[in-house]
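Only one protein chain is missing; all other protein chains are in place.
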Amino acid sequence: MSLLEVSGVSKTFTTGRGLLGRRPPRPPAVQDIDFTLEKGECLAVVGESGAGKSTLGRIVLRLIEPDTGKITFDGIDVRAASSREMRRLRRRMQMIFQDPYSSLDPRMSIAEAVAEPLLVHTDLDRAARLRRGAELLDRVGIGRRYLARYPSELSGGQLQRVAIARALTLNPSLIVCDEPVAALDVSVRAQVLNLLRDLQEELGLSYLFVSHDLALVEVIADRVLVMASGRIVEQGDVTQIFRSPTHEYTQRLLSAIPVPVPRDATGRRMVAGDLDPSTRPMEEASQ
Amino acid sequence: MTERQQETEAPPLLETRDLTVEFPNPAGGWTPVVQQVSFTVGQGESVALVGESGSGKTVTSLAVMGLTGVMGGRVAGGSVHFDGRELTALPEREWRGLRGPGMGMIFQQPIRSLNPAFTVGDQIAESVRRHLGFNRKAARARAIEMLDLVQIPRAAERVDDYPHAFSGGMCQRVMIAMVMACNPRLLIADEPTTALDVTVQERILQLLRELQEQTGVSLLFVSHDLAVVAELCQKVIVMYAGEVAEQGTAADIFLRPRHPYTSGLLAAIPKPGLRSDRRLESIPGSIPAPGSWPAGCRFHDRCPHREPGRCDSRHPDLTPAGPANEARCLRTSEIELQGVTVA
């Protein structure tokens, strides 16, 4: 049995009533989505803006109610869960958001933010909650000296680590990562991505990794769902998708990824050997 | 190489020398955000200003546009030379004649740079009429011509549309059309594709390349994304903590960097076809904010090649390193650095 099974999920957002009281029809945000996610797996959902990938991530966590379809998490029907059952389910499925600057309550200290899940879901006392919070901050590599700080005092990378610690507090089995590094600087991005990877291996986490950045997905994902206009156009193993994409849209996406290698006058990608006068620049420098 | 050296013998279009920009801090003093930045942009050249947040790349580009004051800062030292004129002491009245026909700027959020209350045609025509003195009819013709130039289909019809009728990528094209309508000599692009989808980004980069070929405009491309820079620029300036860490030709910067920060940045980019152990190489620590730059080399506490007692006490100058680069590193000639590798 898979950890997460999604079948036939569709969602159309309704807008407010138009001028004459009619609801203007809108295209579905996601349509006929079927996929499964195994335990310990990282499944990437890729696509361009408006493809419905973030909506899909939220539907899985029932932050958005789908119109139709079935979502099964560890054998439990998520859509049928009562609000009490749902809250219990939330212990095991967490989310990390794109913008670390707005995903933490500005009026809550870091210690409170990390310990909040324990307050909501367990009856640990305050000291025990704070102890666990401090442990988690250590684990995500930002140190407990930030416990008394407020979000406005931390950098984006630090905030995202706090958000990760918060998601880990209750030992979840699934984390939906919605563009978790898109708002971070290049050098910090790699740190956070590696952290997610380490945690996944260590704790056996499953990730539903929503991203627009295919180069990143190639590094972190096991399997990939490619979405366009609310539908899955292609899904498969990461190497298969990147080596031999079958759908034309996937091919176009892949060919558009910028490559960090400059081209020579003929438009060919350069390699180190192309550079004159020699490939040993240090000798040149000492002339 | 030799061709490029001959090119640079002509006076550069833009030259900054020891540019220092400061912003007020809460203590009532001024904190330098950009320090001693010197670089040139040649005629028709495409130069990248690369850095992470807090590196000072955007502030540098704003200083070139003379917009430091608008943002609350001040140019505290150095010079900006553009087309034979010194800009740092230029009165605001003369700036108005320079922005537009001299240099133009496009931004990350194209939809926010356009006024939603006017048609795109009106907005392009407005700048042409003001800067080039076109009459109403000629300005409209120019607007259509420019929309056509930036490859917006059915330009003659779309000219009467409002910004909200355009997608993000199309808005960026409109912005480019608006700026290019005055025939600027320098186009400053601040993260122009960061907010766009990857396939749209590809087309905008292609458009910028073609525009350069057609009009010979120089490009100062401000970006955090080295992969995009590699697609577009011949020269790269890497900034870190308010100063130039390394500069050189794109080929040299990417294939044989001479500063550990450049090398680290290149290693941190996910590259197609490479997924060694499913991790990215990372630079430890975080970017120091202006006002908290460490003594000595500003990168030393994140640098894997640092030499205690040396790198943390002496602030390095920007010196020639390798065959073609300039790097701000004391140990540049002693260490072996990796360039970018792709499968």
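Think of it as A and B in the order they're written, each chain with its own count starting at 1.
Note that contacts are C-beta pairs under 8 Å (C-beta built on N, C-alpha and C of every residue); 3 or more make two chains touch, one makes a residue touch a chain.
Going forward, contacts and distances are computed from a predicted model.
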Options "ABC transporter permease", "Cytochrome bo(3) ubiquinol oxidase subunit 3", "Glutamyl-tRNA(Gln) amidotransferase subunit A" or "Iron complex transport system ATP-binding protein": UniProt name of the undisplayed chain: "ABC transporter permease"
Residue of B:26, B:91 or B:133 touching the missing chain in the full complex: B:26
Of A:11, A:90, A:129 or A:223, the residue in touch with the unshown chain: A:90
Selected residue (touches chain absent from view) among B:256, B:302 or B:331: B:302
Contacts of chain A with the absent chain, listed as residue ranges: 61, 63, 87-88, 90-91, 94-95, 97-99, 101-108, 116-117, 120-121, 138, 141-143, 149-150, 152-153, 155, 158, 163, 166, 191, 194-195, 198
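By our rule, only the chains that are shown with their structure count from here on.
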Rounded Å distance, chain A centre to chain B centre (Cα mean): 29
Residue numbers on chain A that touch chain B, as the complex places them: 48-49, 155-158, 185-191, 193-194, 197, 212-216, 218-220, 242, 252-264, 269-272, 274-279, 281-282, 284-286
Complex interface listing, chain B residues touching chain A: 1, 52-53, 168, 197-202, 205, 224-231, 250-252, 254-256, 258, 264-266, 268-273, 275, 278-284, 286-287, 289, 320-323, 332-333, 336, 339-340, 342
